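All protein chains of the complex are present and in place, except for one that has been dropped.
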Amino acid sequence: MGSKIITFGEVIMRLSPPGHRTMKQSHEMEFFFGGTELNVASSLAVMGCEVKHISCVSDDFVGEAAIASMKSFGIDTSLIKKTEHPLGLYFLEVGSSIRSSRIAYNRLNGSFANISPDQVDWKKGLEGCGYFHWTGISPGISEGAYETLKQGLQTAQEMGIQITTDPAYRSNLWKYGKKGNEVLKELVSYSTIFIGGVNEINEILGTVFSLDKEGFIEACKELKQQIPSIHKIFDKIRIGVTASSQQTQGRALVDGDYFETELLEVTPVVDRIGTGDAFAAGLIYGLLNYDDEMALKFANAACAVKHTILGDINQCSAEDILEVVNGNSGGRIKR
Amino acid sequence: MGSKIITFGEVIMRLSPPGHRTMKQSHEMEFFFGGTELNVASSLAVMGCEVKHISCVSDDFVGEAAIASMKSFGIDTSLIKKTEHPLGLYFLEVGSSIRSSRIAYNRLNGSFANISPDQVDWKKGLEGCGYFHWTGISPGISEGAYETLKQGLQTAQEMGIQITTDPAYRSNLWKYGKKGNEVLKELVSYSTIFIGGVNEINEILGTVFSLDKEGFIEACKELKQQIPSIHKIFDKIRIGVTASSQQTQGRALVDGDYFETELLEVTPVVDRIGTGDAFAAGLIYGLLNYDDEMALKFANAACAVKHTILGDINQCSAEDILEVVNGNSGGRIKR
Amino acid sequence: MGSKIITFGEVIMRLSPPGHRTMKQSHEMEFFFGGTELNVASSLAVMGCEVKHISCVSDDFVGEAAIASMKSFGIDTSLIKKTEHPLGLYFLEVGSSIRSSRIAYNRLNGSFANISPDQVDWKKGLEGCGYFHWTGISPGISEGAYETLKQGLQTAQEMGIQITTDPAYRSNLWKYGKKGNEVLKELVSYSTIFIGGVNEINEILGTVFSLDKEGFIEACKELKQQIPSIHKIFDKIRIGVTASSQQTQGRALVDGDYFETELLEVTPVVDRIGTGDAFAAGLIYGLLNYDDEMALKFANAACAVKHTILGDINQCSAEDILEVVNGNSGGRIKR
Amino acid sequence: MGSKIITFGEVIMRLSPPGHRTMKQSHEMEFFFGGTELNVASSLAVMGCEVKHISCVSDDFVGEAAIASMKSFGIDTSLIKKTEHPLGLYFLEVGSSIRSSRIAYNRLNGSFANISPDQVDWKKGLEGCGYFHWTGISPGISEGAYETLKQGLQTAQEMGIQITTDPAYRSNLWKYGKKGNEVLKELVSYSTIFIGGVNEINEILGTVFSLDKEGFIEACKELKQQIPSIHKIFDKIRIGVTASSQQTQGRALVDGDYFETELLEVTPVVDRIGTGDAFAAGLIYGLLNYDDEMALKFANAACAVKHTILGDINQCSAEDILEVVNGNSGGRIKR
Amino acid sequence: MGSKIITFGEVIMRLSPPGHRTMKQSHEMEFFFGGTELNVASSLAVMGCEVKHISCVSDDFVGEAAIASMKSFGIDTSLIKKTEHPLGLYFLEVGSSIRSSRIAYNRLNGSFANISPDQVDWKKGLEGCGYFHWTGISPGISEGAYETLKQGLQTAQEMGIQITTDPAYRSNLWKYGKKGNEVLKELVSYSTIFIGGVNEINEILGTVFSLDKEGFIEACKELKQQIPSIHKIFDKIRIGVTASSQQTQGRALVDGDYFETELLEVTPVVDRIGTGDAFAAGLIYGLLNYDDEMALKFANAACAVKHTILGDINQCSAEDILEVVNGNSGGRIKR
Partner (left out) sequence: MGSKIITFGEVIMRLSPPGHRTMKQSHEMEFFFGGTELNVASSLAVMGCEVKHISCVSDDFVGEAAIASMKSFGIDTSLIKKTEHPLGLYFLEVGSSIRSSRIAYNRLNGSFANISPDQVDWKKGLEGCGYFHWTGISPGISEGAYETLKQGLQTAQEMGIQITTDPAYRSNLWKYGKKGNEVLKELVSYSTIFIGGVNEINEILGTVFSLDKEGFIEACKELKQQIPSIHKIFDKIRIGVTASSQQTQGRALVDGDYFETELLEVTPVVDRIGTGDAFAAGLIYGLLNYDDEMALKFANAACAVKHTILGDINQCSAEDILEVVNGNSGGRIKR
C-alpha cells in the first residue's frame, strides 16, 4: 500500500472583488483555482505528499491555466480530462465583521458536471495509492459526477485503499433529481474514515442527535453500527464569531475512545473558504505521520492557520502547522 | 403624500490612498462619489426606495462620472445642474487602530458652493414627495447653498412634506460670514423629525445639557418646546474605541416616550465615513416601513453594518440590515 | 413614432487579464458588462438617446451589478428579468501585434439562454419606440432566445417600428439544433434596415457574391429583392492589419444609390471588442439626426474611435465622434 | 553669477484614471505632482542642476506630499509657503490614437491662485542665481500670481539675472479681469531669452506672421525690435500626428542667425503632458553647458524623449538625452 | 554641540507581496527603502530634525531611487557613496494572526557590505552634530562595515558627540568571522546612551539576568559598571500577542532611577517592521525636546503608532505621536 493520495472532484475558479469591495464597487476581480477536494490535494502536495487529482476541465485557455495552477503545486494532472464545457466558477463577495460573505455559483453545467464514468480509468488512477479522498459536493453536482465517483469508490474498496470522506451536505446542490441524504448514505458506506460530526450524521442517517459531546459520541456509535467499514471519525467544530473572527476545535471517536483538541482562535480572518479542506488535508497528513490524537491536533491547527491564508488552498508547510500545534502565536518574524 | 424621498446637498468626490498608505507613500488613489445627503439618498435607493437628489455638479467629465455613479443606484438625477465650477472633493488618509484618519477638503469654491436659489425649481422637485432630507453641512458651505436650502424648506413646509434633519455642525465650515448655530436653529425650525442628540441640541439652542440619558431626555423636551414642529427625535451614539473598532447605539424620544437599542460592536472597521448617513437612511426607511422602535433598531443596524463597507455609501439591502437586527454576527457564508 | 430605441439581447460579463497578460500569468482580471445589443444600447444612451434594454440576468449579486452598470448609462432596465441561472460570461486574452486575441465562452446555459417568450411583455416594451435593434447572436444562443426574439419582431412589425438588424453569424453558436442561416433569413425578413455586407448576405441567402464594390451592390440588390421590407443597407469594413492596428470603412446602398466613406486608421488598437456595435449605434444615431450619407460617416467614425476605448462599450459622446468625422487626429489635448 | 536656477509657478496635482480608461470606467486614479514651471525645475534637478522652486501649497497632508515629491528630486523647497487654500489639481483622461486626451481643471481658487507679493522674499530667493524661469500660465491664474511674478521679474532684472520665458498663452485662464496678451507683453519685456514661436509672438504683439520659416524669422525680428532685452529666441514645433504619435523639431533665431534641428518622431506616445517643459529645461541645461545650436538639439531631444515618460516631469538624465541627440533609437537594452 | 543627528547603516530595499499573499500567490511586490538606522533617520526627519545618513548604495537606477526616497524625507544624502555592488534587499511575506511573517535576506554581498573605512570622511560627516546613532546590525554584516563604524565611533567620541546604541543582535548575521557579542561589547563601549534591555545586556556581557523589573535594574547596573560611558539606558518591551496584535511598553534606568510607561496595545497591526527603530527615533527626539521620562513615553508611543504604518519607516509627525501619548485612541477623524 503506497502513501500516494488520490482526490476526485471539481476544479472550480473563484472570482472575488479585491479588499472588502462589492461587485458593484469593482472593475476587477482576483481569481484562484480551487475546489473542495483539490484544496485537500493541494495542501497535501504543499506538505510534500505525492498526490494525483482526477477531474475534468474546459478545453480552452481557462482550463489550461487551471492545470498550470495544479502543476505548480506538483500535483499529478495526467488524469485530468478536457471537455468542451466551460470550467465551473463562483463569485465571492468577502464580508467583514457583522457583514456575511456571499457566494454566487456557476457550476451546474460546467466541465465537471458533465463528467461521466467512461472518462476515468479508475484502475490506473488508483494504482499504488494508499488514500482516496472524496466529499459530498461531487455527487451533488450531477448524476454523471455521482456515477463516476461511485465507480471510483467501488474500485478503491476492492483494492483495499483507505477511503476518507467529508460528506459536506449543501442544500444549494442536488438539483438533478437524487436526494442528497440517500446518495450520501450509499457512498459513505464505502468509506473507512469519516470526517464529519453530528450535523452530517443526522443528515445522512435521519437521526436527531444533539450537538454536544454526548450527542457526538452517540452519533458516532450509531454511524459505526450502521456503516461498519468506518473505523475512525474525526470532526471539526468551526465557530464563526463574526466574519472576521473564528474559533476552531477538533474532536474524534476512534475505537470507542473520545478525544478533543484545545480551542484555537483566529482574529482577523483573512479567508474562511477551504478551512474545512485544510482540516481534511491536515488529518490525512497526520494519519500518515502521527498517531490519531496528534493527527487531530495537526488537523485542527491546519484548519486554524488556513483562516490566515488568501484563496481556497492552505499554503502552509507541515513545519508551519507544527508551530501552531506548539502554541506559536505568530507574534514573531521568522528571519 | 407619496413615498418618494428628496435629498439636497453637495456631490463630493473622495480620494484616498489604498490600504493604510499615506499620500506620501502612494502613487494612486481610490475614488468614490458621495456627500452626506447623497449617501442617504443612495442607501435608500439600494433599499428600493424612489429617490431624487438635487444638486449642482461640474460641467466636465468629472461631473459626468458623478452623475453616472448616482444613476447606477437608480437615483433620479433630472434636477442635477451642471456649472463651470469644479466638483468639490476631499482627500482621506485612512487611519488604523490608534492612528486617526485625516481629511483635507477642497469644496468651498466648488460647483455646489456656487449654487443659488434660481437654479432649483423646488415646486417641481418636491412634487409627489413624502420626505425631504437635509443636513447642516449644506448651509455651512456657502450663502448660496443656505439660501437655496431655505427656499426648499419653505416650499416643503407649505406642501406638508415630512422634513428630516441631521443638523451635523462642523466647525471647519461656516467660513462665509453667517454663524452656524443661528442658521441651524432657523432651518431646523422647518423640520418635523430631528436626527441628533445632546451635542446638536446644545449647539443649536446654546444649552448645556449633559450627555447621559437624563440629559438627552431633557434636551429633547427643550427642543420640542422651542421648535414645536419637531415631533420625533432619534439619536445615534457612535463610540469610536479605536480607528479599527466601533460601537453604535440608537436612542429616541417620541411623544414623550424614551427608548433605546442594544449596543452593536464592529471590529474591524473597514470605513467609518458615512455611517451617520447610513443611520439617517435606515431611519427614514424604517419610518416608512415599521413602527418607531423598530425604525430605530433598523437605523442602528444600518449604521453598524456600514462600518464594514468601503466608500461613503451603505451598499446593504434592507434584507442585509434585517439580518444584523436579528443578531446574525456575520460568521456564515451566504451561498 | 417616438425616438426611443429598444434593444434585446444577452447581458454578458467579460473577464480579461490586465495588460497583455495571459490567464496563466495573472492573479486578477478586469471585468466589464456588455453584450452585442447592450453595447448598441449603451452607446446610444451615452449619446443622449432614450433607450430600453430587454433581457434576463441572474438573480444574485452578479446580476445586480450588471443592472447597476446599465443604469449608470441611463438605460431603462425596468423590463430586465431575474432568473436562477447564472449570468453568461466570457474570458478574453488580449493579443498584440502579430498575436491574436482569444475568447472562451460560458454562455450557453446562462440566464439569457434560458429566456422564454412568456417572460417578455413586448407590447408594453415596444410602446412609444421608434427603433428596435437586434442581432444574429441572440437566436444562436438557444431556442428560447430565438422564440422570444421572433415574437418581439412580429410585434414590432405590427406596430410599424423600424427594425435594424446586424445578422452577425457566429459559427460557435447554433448548438441547440436549428440552422443559423435558415433562422437568420426568417428573422431578417422582419427588418427594415440591414447592417451587414457581402459575407452576411451570402451566409443568409446561400449566395456567392464577391467582396468587392460590385459584389456588394449586387448582393444588396438580391437581398432587397428577396426581402422587400429592407430599404436600407449599411456595411462596415474592418480590416485588421495586426491585433494592434486597424482600418475601418463604411459603405451603403440606399434606394439604389451606392456611397462609401473614407478609410480611417487606428493605431494602436486599445480594444476591438464591440466596434461593430459602435458602428450600429452610430448608424442609428445618425439616421435619427442626419441624412443617410452623414449617418454612414458618423457610424464609421464611431466604429473607428471605439477601437481606442477599453471595454465592450463606446463611451464617446456624439461630439467626440463628430470630431473624428471632421478629421481631428487626436493629437491635441482638450483643456 | 551663479549657475543656480530659480523657477516660480503653481504646484499642481494631476489625477488620471490608469491605462486608457475614462473616469466613468475607473475606481482609482494615478496621481503626480507637477506644474509647468516645476516640471522645468524637476527636469533640471534630475540633470544635476541646483534648483529652487518658489510657490505656495496647501497646509495639509496633500501639500506635504507635494513638498516631499519636490524634495525627492533634490529641489530646494525652503521658500515654498503653506496656506489654508487647497492645492490646485487637474483631472486627465488619456486619449489614444484618434481619441484626444481631456483635461478638467480645479486650480483657480487653490493655494497658488491665492499667492500675494508679500509672501515671497524675492531678494533672498534670487540670491546667487543665474537663471530665472517663468511661463505665461502663472499670471493667467490670478491677479495675486501676476503681481507676485511681476515683482520677481523686476528684482531679477535689477540683479542682472537671465530671464527665460515660455509665454504659453491659454485661453481657459485669464478669468480674473486682465487681458492675457497685454499682461504677457508687459512681463515678457523683462525677459532675455524667449522660448516660443510665431503663435506666441502673434498673440503678444497682435501681429499675423505666418507659421513657416520665413514667418518665424520675421516674427522674431519684430519681437526683438519691440522688446530689445530679448537676445535669443528658441522655438519648439510639436506636431501631434495622433494622440499616440508625435513629431518634434526645434528652431531658433540668435543674433540674426536662424538654425533648426532635425525632426524627431516618437511612436507610441506614453504621455504628452510636460513635453514643452522638457524642452525648456533641456534648453536651459544646454545654454549652461553647450553652444546655442547644441543647446537647441539637446532641448529638442529632451522634448522628444519626454513623450516616453509617464507623468508631467522628464525623468531622463543628461546622458539619456545625449543618446537621443546621438541618434540612439532606443532599440537596445542597457545592461 | 548642534542638534543635527548622524546615522550610519545599510540602505536596504524591502520587497513584499501585497495583502496577505505569499510569493507563490503573487505576480507583483510592493517595495520600500529602509534599513534599521535609516528608519531612525527618516522618522527624525519627518519630525523636523536635521539628519544626515552615511551609507553606500549601488551605482544604478536602484541606488538612485533609494537616494530619491531619502531626499523625499529631507535627509542630507551628500555623504552617500555609490559602488558597483548591488543594493541589499530582503523579501517579506506578511503574516496574520497565528501565522508568522517570514523574511529572506539578500544583503551580505551588497553595496553596504562592501563599504570600507576609506569611503567615509567621518570628520566632515560629524561636524556640527549632536547625536550619532548606530545599531548592532551594521557590524554584523561585514568586516568592512565593522571597521568603518568603529572609525566613526572613535571620531564621534573624540568630538564629544552623544552616541546612541541599539545593539540589536541578530543570529542570522555575523557570517564573516567575528563573534557578535565580542564586537558589540567593544563598540558599545563608545556609547553614551544604550537602547536595549536584559536580552541585549546578557548577550553582550555574557550574563544571565532575568527578564523582570529586578533583573532589568541589575543588568543595567552591571552594564554601567562595565561600560561607565553609558549614562542612560532605555528599553522597549514589545509583546507580540499574535501577528495582528501587539503590546508595547518602555522602561528605563537613568542615574539609578527606574521608571516605566504604561502598556499600549495595537490591534490590528499593519506592519511590525521598524517599530524598534521608531522607538529609537522617538527617544532621540524626546531627549532633544523633553525630560527623560517624557522622552520614554514619547518613544513608546512612537513605537506603538508605527505598528499602524505600512513600510519600514514611521511617517508620523511629533504632533501625531503626542496625541497617542495623550491617550487619543484613534477613534475620531481629523478633518
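In order of appearance the chains are A, B, C, D and E, and numbering begins at 1 in each one.
FYI, contacts are C-beta pairs under 8 Å (C-beta built on N, C-alpha and C of every residue); 3 or more make two chains touch, one makes a residue touch a chain.
Since this is a predicted model, take the numbers as computed values, not measurements.
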Please work out which displayed chains the absent chain touches and list them by label.
A, B, C, D, E
Across A:71, A:175 or A:231, the one contacting the chain not displayed is A:71
Of D:39, D:72 or D:111, the residue in touch with the unshown chain
D:72
Using the definition of touch stated at the top, determine which of C:85, C:133, C:236 or C:272 touches the missing chain.
C:272
Touching residues on chain A - with respect to the absent chain
68-69, 71-74
Chain D residues that touch the omitted chain in the full complex:
72, 264, 266-270, 304-305, 307-311, 315-316, 320, 323-324, 328-335
Provide the residue numbers of chain C that touch the chain removed from this figure.
19-22, 24-25, 95-103, 105, 170, 172, 239-246, 268, 272-273
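The definition used in the following text is that only the chains that are shown with their structure count from here on.
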Among A-C, A-D or C-D, whose interface repeats B-E's (more than half the contact pairs identical)?
C-D
Relative to chain E, the most remote chain by C-alpha centroid is chain C
Return the distance between the CA-based centres of chain D and chain E, expressed in whole Å.
42
Measure off the straight-line distance from the CA centroid of chain A to the CA centroid of chain B, and report it in whole Å.
45
Which chain E residues reach two or more other chains?
25, 72, 268
Which category does the touching pattern between chains fall into here: line, ring, star, complete, or other?
complete
